[in-house]
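Shown below is the structure under consideration.
This part shows subunit A:
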Amino acid sequence: MEVMKVKSLAKSFGGLSVLTDVSFELKAGEKVALIGPNGAGKTTLINVLNGLLSPSKGTIHLLGKNVTKRPPYDRVGLGLARSFQVSSLFPGLSLFENVLMALTGVQKTRYRMLRSFVSFRDNNQRVRELLKSIDLLDKQDLLVNELSHGEKRRLEIVLSISSRPKLLLLDEPNAGLDGAETAGLINFIEDLPEDTTTLVVAHDIDFIYRLCSRVLVLYYGKIIADGSCEEIQADQKVRSIYLGTEIK
Partner candidate 1 sequence: MKFNKGQLLVFTPAAVLVIILVVAPAWVDISILSLLTKILIFGLLAMSLDVVFGYIGLWSFCHAALFGVAAYANGILISRFDITNFFLVAPLSILAAAVAAAFLAWIALRMSGIYFLLITLALGQMIFSVAFVWRKITGGSQGLINIPYPDIGIDFSSAGFYYFTLIITLLCGIALHRFLKSPFGYSLQGIRENETRMIALGFNTWRHKFIAFVVSGAFAGMAGILYTHYNGIIMPRGVDMAASGLIVIMVLIGGAGTLWGGLIGAGVIYMLSYYVSLVTPERWPLILGACFVAAVIFARGGIYPQLCRLWNRVITPKSGPANPEEG
Partner candidate 2 sequence: MKGFVRKQVVVFAVLVLALSVSPFSSAQAADAIKIGGLFELTGFLAPIGKDARQGAMVAIEQAGGTLMGRPLEFITEDSATDVPTSMDKMRKLVEVNKVRIIVGPIFGGSQDAMGGYADKMRVPVITIPSGQNSNILKNKWTFSAAGTDESNGYPMGVYAAEKLGYKTATTIGSDFEAGHEFIRGFALGFESKGGKILQQQWYPPGTTNMIPYLVAAKNKADCLVTWWPGRDAFAGFKQYQELNIKMPIVQPEDGGITGNPVANKHLGNAVVGAHSTVLYSYLAKTTGNKEFVAAYKKKYGVLPSPLAGAGYVSTQIAMEAIKKAGPDSSQKELKKALIGLKMDTIHGPLNFNQWRIATYTTPIVKISPELVPEIVAQYRVISEVVNGKIKYSLED
């Protein structure tokens, strides 16, 4: 059964309509790329999907439940997580606390008021694992704003996957990363549990090739193509309006 089912989704700000009619489904374990020229509405779509924006029309089903009207934190509870295009972290907190915070988000412990934040053994264990997996363990006590851009991007991803999501929305995870870092990122995403469905917004074609089996092309508020990388590349429409500008 599909992890996410989106039907004729539309979003407009005042007069300007960014998403006109978006429909697609994501199957469990799929790794899907969402591409499209700038201003196509990719980030808006992500925001609508995780609920930071509410759609003007259409429905969103997450794991069979209709979440169109549900606030973002409920959707996270159901197993949806996202990363941000511009790293969105907690500058005043240490790396350790950043990740720990992300963990707590989906646990009952987030309402515990007397026991110390750092006294939950298995949480701490998991945080260390996560930090190890992006080898920032040695920096766990630093404040976030002492990190380099690459490190911040990695932390950003870790924050979004720390809740063991069923569906992961990554908004340009490789923005501003060099080749090595991108490779590392790809391995990292591939190492995620099998059943994790991933929707990646990306520009970089070989990044998409190496990571995704399926591509959605968003063009001015519509999904104009949906298929395997090869099909997409073969697709005339896409070539003309999109790849033509992107492929090197």
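How were these picked? Simply put, all candidates are chains of the complex that A comes from, given by their letters.
One rule holds in what follows: a residue touches a chain if its C-beta (ideal position, glycine included) is under 8 Å from a C-beta of that chain, and two chains touch if they have at least 3 such contacts; residues count from 1.
Since this is a predicted model, take the numbers as computed values, not measurements.
Any copy counted, the candidate of 1 or 2 that touches subunit A in this complex is 1. Contact residues on subunit A toward candidate 1 in their complex (touch as defined above): 50, 52, 71-73, 76-77, 81-82, 84, 88-93, 97, 100-102, 104-106, 109-118, 120, 159-160, 163.
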